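Below is a structure I'd like to ask you about.
As you look at this complex, bear in mind that one protein chain is not there, while each of the others sits in place.
Chains: A, B, C, D, E, F and G, in written order; residue numbering restarts at 1 for each.
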Amino acid sequence: MTISTKMRIILNKDVQIIPDSISIDGLLEHLNIEIKYIAIEVNETIVPKSEYDTFNLKENDSVEIINAVGGG
Amino acid sequence: MTISTKMRIILNKDVQIIPDSISIDGLLEHLNIEIKYIAIEVNETIVPKSEYDTFNLKENDSVEIINAVGGG
Amino acid sequence: MTISTKMRIILNKDVQIIPDSISIDGLLEHLNIEIKYIAIEVNETIVPKSEYDTFNLKENDSVEIINAVGGG
Amino acid sequence: MTISTKMRIILNKDVQIIPDSISIDGLLEHLNIEIKYIAIEVNETIVPKSEYDTFNLKENDSVEIINAVGGG
Amino acid sequence: MSKLTLNDKSYNSRLIVGTGKYKDLEETKQAILNSGAEMVTVAIRRMNIGQDKSLPNLLDYLDPKIFTILPNTAGCYNAKDAVRTCQLAAEILEGEKLVKLEVLGDEKTLYPNVTETLKAAEQLVKDDFKIMVYTTDDHIVAKELENIGCIAIMPLASPIGSGLGIQNEYNLLTIKENSTVPIIVDAGVGTASDASKVMELGCDGVLMNTAIACAKDPLLMATAMKKAVESGYDAYHAGRIPKKFHASASSPKEGNVCD
Amino acid sequence: MSKLTLNDKSYNSRLIVGTGKYKDLEETKQAILNSGAEMVTVAIRRMNIGQDKSLPNLLDYLDPKIFTILPNTAGCYNAKDAVRTCQLAAEILEGEKLVKLEVLGDEKTLYPNVTETLKAAEQLVKDDFKIMVYTTDDHIVAKELENIGCIAIMPLASPIGSGLGIQNEYNLLTIKENSTVPIIVDAGVGTASDASKVMELGCDGVLMNTAIACAKDPLLMATAMKKAVESGYDAYHAGRIPKKFHASASSPKEGNVCD
Amino acid sequence: MSKLTLNDKSYNSRLIVGTGKYKDLEETKQAILNSGAEMVTVAIRRMNIGQDKSLPNLLDYLDPKIFTILPNTAGCYNAKDAVRTCQLAAEILEGEKLVKLEVLGDEKTLYPNVTETLKAAEQLVKDDFKIMVYTTDDHIVAKELENIGCIAIMPLASPIGSGLGIQNEYNLLTIKENSTVPIIVDAGVGTASDASKVMELGCDGVLMNTAIACAKDPLLMATAMKKAVESGYDAYHAGRIPKKFHASASSPKEGNVCD
Partner (left out) sequence: MSKLTLNDKSYNSRLIVGTGKYKDLEETKQAILNSGAEMVTVAIRRMNIGQDKSLPNLLDYLDPKIFTILPNTAGCYNAKDAVRTCQLAAEILEGEKLVKLEVLGDEKTLYPNVTETLKAAEQLVKDDFKIMVYTTDDHIVAKELENIGCIAIMPLASPIGSGLGIQNEYNLLTIKENSTVPIIVDAGVGTASDASKVMELGCDGVLMNTAIACAKDPLLMATAMKKAVESGYDAYHAGRIPKKFHASASSPKEGNVCD
């Protein structure tokens, strides 16, 4: 990705500064997270994996990356 | 009560032939039931005791006389 | 065994008529009982297997042949 | 009681110096103990109340005064 | 024993008894007198018209001026029927609105249907009824019923008439721990010690019918239950000794003549 | 409640209480009065000679003319010591030969030593003692003790002072079933319902000390125990309802307004 | 042991285990292998973004191609949150719609909130989820959940993580008696005999986590639980002997040498 301005999102409840108008694919690559057994919500709505490449994030989006952990 | 025509009502699920256009008071007197610790429904609606003298029964009315019995 | 007079013993609480002055070995042979996992009492005293051939029974001896059976 | 020599007894496991050749009655008086609901053993033998006045204690007698206490 | 207050009236007795299953009204009354109960439950039923008028009526034996009459909704399997039954009860009892709400789940177990019970309670509170509510030993539901406005929660010990006693002490303790209204255990008590145990859990009262009415000698069992409830209440407030795995002597070690 | 006869004397109360572990003699007496007990156990110990003579003695508080005094052999671990203790008791109580025999197995559990208990009982019967005997819940040993001539069998519910209640209902029932002398459960009762349950098994009485004396409020617990024993006795004789897996309605099905 | 069919898949093991509270993922996997479980529960949580990427993920250890992953809604206190959690789970597991629904009443007891559970179940069935539902031991609610379309009912034995074992056998038996879907007891098992008893009641399976993960030796407890569930299942199907008040000799009376 070429030099670009940055933007601010809320990621799993914490503020993160990430490259501007990045896609979810881009975000995951940026965070070095493999697309496997995860779910992503943007502003409380689930984004299906099929849209990760086309779905671009906006300033102040609230993004949640969710996975399965040990539980009973 | 003077000689009068009769009418048919459903009393506690059984058919009863009683004097025509009788009041609830009249019915209870006819049945020799004391107005004490009872409730009366006519066609599924409770008739308050205050209306027993004025409330006249009609042919085919469904009347229920209800009281308290032993129970746990 | 040659023809011989008989005698009466009590075998496991029942009367039995057996050849006269027979040894325990002889009795077992007579009864067709194998000498294996059994114990024998004569008149309330255990007779060790080593004496079965020499121990001769007398009239009215009380003999018990005992073994192991299913139990809890 | 007149001046007298003393003697040593074991009373309820403790050494006591008491007037010489005193009777059990005397001992109880000496100790100011009422003769009521008690038992006395001298040298492991119970002395009946009837003998308290005649039974004289000797040097080194082991005396136990026993009573009833709270218990379940 | 301190007094139990229900619907602004206080009671010396913490035992509430049913009036069903007795040989006759005379036995009913005698058993109730022996039990010391001041509140009794009644069922709401169609009058038996054929009945010989000389036969006295239950409320002639149990004068509502002396006993608090607690009409129940026994036999109702949905909220609508239960609400109607309560309205009939209020009419029968000249406007008294204290009721025992029970909405059952099935005829075989007579176990409460909590969803219908919650529905009925909401409706009845709107109509100003004072609800003592029969329910399961689910403390979350019990709290919902309290929040709706029920004045007493009546969890079961075990199924109505089963005599199985307390099935789940843990749940009853949890209900009591979380509630601010009286907890009166209803159903399942079989014998005196069952009633004492209920009170020893800290509950505020016990309601029973079958255990007394169907005992071989109902009058004697009524006496037994009166004492059982009182003894359990007293024991709870007296503070029982802790359970210990090992023994502890009652007689002193000091002065043991055997040492 | 019918009377309980022990050693040719009959008692209205079926609760026997110990006199140990109380704050003082005043509390001891008050608790005993609340319990309604007519027979009380005492321990036999060396007199505390140093003791201020103005201090009253236990038997000044519990007049043997009013209460039946039951001296125990607590603290004895063999037959010889137990026999000697009984002889001392008889001397103390002016020839009274009613005793509670207990010969213990170890200090930690205070569990009975049945072989030594049998030995002591045989000796004491020869000496004309009337023996109420503390033992295990072994009904074969209980029968041997009865055959020796003990006048009451006192099996434990659970260890002395443990408050664990009845550990083995089956064994207590079997002892009762096989005996012809009174069965008085001794030791292990923790709270009121434990005492009622003992009586509901058909036992003839209960003996306790710690459950009352060590409760937070001994006087109130004494009252609770009095009622508990009576309620259990009454419930047993009233004939409890059977336990049923399924429910049984207390209100009639006939005339149900919801049908 | 016959196979257990859930969501059209059949399982040799009737033990379902949780994956929480273990020392590490290696221990988690080993314990699960020892337990023989083929279905494991997981929780749905926000990813720990800071986490070192070299750290493996739970599902790398428990391959969804080998184990059936049962995502739960632990931590949800209302229907809306539970439904959302299930949707996230389906997204995480590439469309798999098998879920364990649990809607809790409070944090202290983690007792189910049945009204919210019913609401969530209705919604989730509309969305084609296959619901195994954690609930109370109320058989009326259990039947409502079955009627709504839940594929398995999971009543608690006692509170989550309490280790109190079965609190109310009667209710579990009644649930089993009235249901046509598998009954899998979830929560409260403390040790092996608790698990056998669940199966001896005729239940179809057991779900546990704390009992294994928090045992001193989780791997050994996992082995114990595998055998316990199998032994309880076998014992139930072998038909146990009835309980008898009196004894019955195992050795023959005939030929007794002592007669």
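Basically, a contact is a pair of C-beta atoms (placed from the backbone, for glycine too) under 8 Å apart; a residue touches a chain by one contact, two chains touch by 3 or more.
Keep in mind the model is a prediction, meaning the values are calculated, not measured.
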item: Hidden partner chain, touching residue among G:G18, G:P182 or G:G205; value: G:G18
item: Residue, one of G:K3, G:K23 or G:K108, that touches the chain absent here; value: G:K108
item: Touching residues (missing chain, whole complex) on chain G; value: 18, 20-21, 43-48, 72, 74-77, 81, 84-85, 88, 108-111, 159-164, 190-193, 195-197, 200, 209-211, 213-218, 220-221, 223-228, 230-235, 237-259
item: Hidden partner interface residues of chain C, rising order; value: 11-14, 31-33, 36-41, 46, 48-49, 64-72
item: Hidden partner chain, residues of chain F it touches; value: 105-106, 109, 111-115, 118, 136, 138-141, 143-144, 158-159, 164, 167-171, 174
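Everything that follows uses one rule, which is that only the chains that are shown with their structure count from here on.
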item: Rounded Å distance, chain E centre to chain F centre (Cα mean); value: 33
item: Chain centre separation in whole Å, for chain G relative to chain C (CA means); value: 64
item: Chain D and chain F, separation of their C-alpha mean positions in angstrom; value: 34
item: Multi-partner residues of chain F (each touching 2 or more other chains); value: 18, 20-21, 43-47, 72, 74, 88, 160, 209-210, 213, 245, 249-252, 255, 257
item: Where chain B touches two or more other chains, by residue; value: 12, 64, 66, 69-72
